[in-house]
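Okay, so here's the structure we're looking at.
Apart from one protein chain that is not included, each protein chain of the complex appears where it belongs.
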Amino acid sequence: MSIAAKTHKPWRSIDKTVLMQQLIVHLGTPFLAMFITINTGFSGYSGFLVVWFFLHLVTASLLGKFGKRKRAVSDSLFEVLSTAAVIAFLLFVISVLEPVFQLGLENFQVHHLFEDAKDTGVDTSLDIGGLGHALLGTLMTVGLATLFSLPIGILAALYVTEVRGVLTPFVRFFVQAMSGVPSIIAGLFAYAVLIASGILTYSGFVAAIALSILMLPTVARTAEEVLKLVPDDLRSAALALGGTQWRAVRMVVLPAARSGLVTAAILGIARVIGETAPLLLTAFGNREYNLNPLEGPIATLPTYIFQQFLLGTENDVRRAWVAAFVLLVLVGIVFSLARVVSSRFKQA
Amino acid sequence: MDNVSAYEVPTTEAVVTGREEVTRMESAPIAMEARNVNVWFNDHHVLQNVNLEFPQNSVTALIGPSGCGKSTFIRTLNRMHELLPGAKLGGEVILDGSDIYTPGVDPVGIRLKVGMVFQKPNPFPSMSIGENVISGLRLSRKKISNKSDVMEEALTKAGLWKEVKDRLNVSAGSLSGGQQQRLCIARSLVLHPEILLMDEPCSALDPGSTRKIEETMMELKESMTIIIVTHNMQQALRVSDHTAFFLAEDGKPGEVVESGPTVELFHNPRDSRTDDYVHGRFG
Partner (left out) sequence: MITTQEPKVSEPREIVVTRRFSDKAFRSILILGGLFAFIALSGIFGYLFITSLPVLQYAGISFFTDSFWFMGDNLLPNQGSIDSPQLGIFAMLWGSILISSLALLIAVPISVGLALAITHFFPKFLSRSLTFVVDLVAAVPSIIFGLWGAYTLAPHAQLWAKWLNTNLSETFPIFAVDFQYFGQSPFMAGIVLAIMIIPIITSVAREIYGSVPRDLITGAQALGASRWTMIKNVVIPFGASGVVGGAMLGLGRALGETVAVFFVLNLVTGDVNWFNILESEGGSVASFIISRFGEASPLEVQALFGAGLALFVLTLVTNALATLIVNKARRRR
């Protein structure tokens, strides 16, 4: 009985010495790090983290070598290093998101979502005006870009999954290559084609063209993945029922992949919704609502953040943080939407 | 016929009944004929010199071990195999007096005359049960005025009407595997094909569903010609009038070892390899 009790949970066999050693490593090192931070030139919590990181690394691997549960130093070093990478990354992520939420929420007022900035000058109090024009501009440009890139992206994907011709590897290669086009280049291109040539002025339409160049590879690749998941049996069945290839694709293949294609569109939107550089060259920015995407500069959230932050006054920087917060929430919504829709698609 | 096992010594009676049927069938007109059919995938020769005739209003079973080319063969009969990359063909497939591979022939038209049911039930997931039944009409752009009559007729023929008549608007995914397969049969029937190809239609189904589909086949052969690929020799014995035994020996292309009236082929095979296969000594 006692033997059974001792052996039936072998993974629970943490004895006291091991526990003590673990405590020293995981709790002791932060104190030691704090001591070092306070008494040397390092200051702030980043200094503390750096010191703690190295201390923890050394003690944890020493523990592996000399501690109760001996392993090779390398074995425990790997675990520690890998965990350290995770912790470092998570700390980075938290430090990126924390000020956006903190400063954003602190300064956010509901009327910001609806009002534009025509009555705000430099350093105007946040009680006046808002970023509604930029929010609407972002929705308009990104919506237009989706309208342009979704059909073309799906066509490119259909070439790979339906025609299966000799060009398939080239199509894939160029779509992949296109995904590496820097966003500013897309902006330069749209500027050269439509603005420098005198066809249009700075406008939402030109911005949408630039964004759709950036969206297309994401849409095409995702669409290809989801169309590949449509069983060949369905295509065969549609053809066996006297369908032409076009009708088989329209009536069977595309409807079967519908939610997957929605995912493709959402991932494309997520790819470009925060793009700044191409918009600075094409949409430029505006302090008022501009409902006409074909004419005149239009404000978008990223360019608004950029411009407010560069103004540098206290209230303008605050406005930038509010806009960053709104943008991040928007990204969060799009991101979760993509997750929900794609998980549904995988279930179906 | 349900209890007849291929492993039992055939009774004289069964053989005699079989022969009588054969005589009747041999006088029947030929619905489709394969002449010297050869199939290659790129340089790989998978099927060699297949010559078969399919009499009207009969069921022909294609049997043989996996990889012998019988599924490939059935796909050449409605021009489905050409969808695979690298597919090549030799010989002719005669339907209504002309070769379906004659240049200029519209494969879409061929497939309207030669329907097909696949191994795995494949109703269209985005459509309801009712929409699935008439999907063939939409896919082939055939106009009809009385949709519900067409639906009922096809579903009744496929033996599914009673089970689904109250939920025609429900997604086809809610049906059981056997029901889905009968839905796929109903879907093909709407187009009134002359010939129905069935590629192991029961291999993914339980015995109950299998029996229902076999019953459906017996009724359907009154109005069309059925060609069925099957792994199950008892099924071939139960449902078919004629059987062709396919075999691919050691890297050689598959060919028809023997074909003839089902009962004769099972109980009096001319070739020793047929004898070995139908008695389960390999395969």
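Note that the chains take the letters A and B in the order they are written out, and that residue 1 is the start of every chain.
Assume a residue touches a chain if its C-beta (ideal position, glycine included) is under 8 Å from a C-beta of that chain, and two chains touch if they have at least 3 such contacts.
Since the structure is predicted, the reported quantities are computational estimates derived from the model, not experimental observations.
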Given A:192, A:229, A:291 or A:311, the one touching the chain that is not displayed: A:192
Which of A:60, A:134 or A:305 contacts the chain that the document leaves out: A:305
Option touching the unshown chain, where A:36, A:50, A:113 or A:139 are the choices: A:50
Touching residues (missing chain, whole complex) on chain B: 26, 36-38, 40, 48-49, 51-55, 60, 82, 87-91, 101, 103-108, 242, 244, 255-256, 258-261
Absent-chain interface as seen on chain A, which is shown: 41-44, 46-47, 50, 71-72, 74-75, 77-79, 81-86, 88-90, 92-93, 95-100, 152, 154-156, 158-160, 162-163, 165, 167-168, 170-171, 173-186, 188-189, 192-193, 196, 213, 216-217, 220, 244-247, 249, 270, 273-277, 280-281, 302, 305-306, 309, 320-321, 324, 327-328, 331, 334-335
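Note that only the chains that are shown with their structure count from here on.
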Residues of chain B that touch chain A when the two form their complex: 78, 80, 83, 85, 108-109, 111-112, 115-116, 118, 120, 122, 124-127, 135-136, 138-141, 184, 187-188, 191
Interface residues, chain A side, partner chain B - complex: 164, 231, 233-234, 236-244, 247-248, 251-252, 255-256, 258, 348
